[in-house]
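Let me begin by presenting the structure, written as structure tokens, before commenting on it.
Here the complex is missing one protein chain, while the rest keep their positions.
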Amino acid sequence: MRNIFLIILFFFFIPVQLAMASTEREINIYKNIRCLVCQGQSLNDSNSDFAIDLKKVIKKKIINKKSDKEIYNYLTERYGDWILFNPPLKINTFLLWGFPLMFALLGGVFLYIKVVAPHLRQ
Amino acid sequence: MKKLFKISLLVSVTVISFVIFYYSLKANNKNNPNIMLNKPLPAIELTSLVNAHLKQELPLINRDKYYLINIWSSWCVPCREEHPILMKLKDKIKIYGINYKDKKTNATAFLNKLGNPFYFTGSDKDGSISIEIGAYGIPETYVVNSQGLIIFKHVGPLNKKIYLRISEIIK
Partner (left out) sequence: MISNLGAVLLIVSFLTTCSTLFLYIKNNIIQKSSIYLQFFLFYKVSFYLILFSFFVLIVCFAISDFSIISVYENSHTDKPLFYKISAAWGNHEGSMLLFILVISLYGILFLLNSKNINDSLRACTIFFQSIIQLIFLSFLIFTSNPFSKIFPVPVQGLGLNPILQDPLLAIHPPFLYLGYVGFSLVFSLLLAALILKQYNSRWASIAKKWIMLPWSFLSFGIGLGSFWAYYELGWGGYWFWDPVENASLMPWIASTALIHSIVVMEKLKKLFAWTAILTILTFILSLFGTFLVRSGVLNSVHAFANDPERGVYILFIITIITLGSLIIYILKFPKESVNNNSFALFSRDFSILLNNYFLIFILTVVIVGTTYPILLSVFTGETISVGPQYYNTILAPFIFIFLILMAMGPLMKWNGNSLISIKQKIFSFFIVSIFLTILISLYLSRYNFIFLLGVLCSVYLIVSVFYEIVMSKKTFFTKQNFSRLFSHLGFGLLILAITLNHFFSKEINAKIHLGESFFKQGIKINFLKSESSKEKNFEELFGIYKITKDNKTFILKPSVRKYKQPQQFTSETSIQRDGLSDVYIAMDYAGDPSMGMGVRFYYNYFVRLIWISFALITIGGIVSFVRRGNEKTI
């Protein structure tokens, strides 16, 4: 009964992610970019010369219908992966994503073997 | 025996971590400004500071053996400091200037007063050309070879040491 209810509920509310307004998209990109000349700030939080120039460049690219990926590629080609706050999944970041998940998996298996399995056997 | 094994395992793991973090203190884990080094210079088109019809496309392939790109502005104090070095380099290498977010009158006055080291000065009104070639700010200097590869890059004002290195490279 409850399950049915939950399924109905989630179906009802499946997100209708409308295309975000361009300004919102801009802000999302700015938030993911490090202002390289500042201390740990994102582009969105900074108004240094560098940040202002970069924001203009990104805005222009958005107007020219460039995708987020193209914009990020443009920036990493010039400034390296350091500029992105959200590290892309590559060989050098594989462990960043993989290690915690591997750890979660191993921990789960450990708990299962140590606790759940003996219990089920009883 | 088991305890001995555990202890030796523990000691080795701890010592390895110590060594790794010891090196981390020395490693550069902040920004690497040389990402563009040994990469081709992105294509840019400079519009002359003095004459809006005069254009110059970069990179130039198979023209000069080396040429230099310098980003500067009249309001930037370190640019004023490095200017004499540019004047010295002028005779050894062609220098393309990128005038960053500047007023035309101030820029020309600056060059009239301190001398003009540039073979060609393009203007970058909104800073987008500087971003295109991967600059952080001003002043910044690039040495490009005939294949259009950036073979040297310096962030910040030129000094005597950098001058000698550039002279060495372009010899």
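The chains carry the letters A and B, assigned in the order they are written, with residues numbered from 1 in each.
In the analysis below, contacts are C-beta pairs under 8 Å (C-beta built on N, C-alpha and C of every residue); 3 or more make two chains touch, one makes a residue touch a chain.
Treat the numbers as computed from the prediction; the structure is a model and nothing was measured.
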Subject >> Residues of chain B in contact with the chain not shown >> reply: 3, 6-7, 10-11, 14-15, 17-18, 20-32
**OP:** By the contact definition given up top, give the residues of chain A that touch the hidden chain.
**Re:** 2, 5-6, 9-10, 12-17, 27, 32, 34, 39-42, 44-45, 47-49, 52, 80-87, 92-93, 95-97, 99-101, 103-104, 107-108, 111, 114-116, 118-120
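Just so we're on the same page, only the chains that are shown with their structure count from here on.
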Original post:
If you average the CA atoms of chain A and of chain B, how many Å lie between those two points?
Top reply: 31
**OP:** Could you please specify the touching residues of chain B with respect to chain A in the complex?
**Re:** 30-32, 35-36, 39, 42, 101, 126-128, 130-134, 136-137
Subject >> Interface residues, chain A side, partner chain B - complex >> reply: 36-37, 49-50, 52-54, 56-57, 60, 77-80, 82
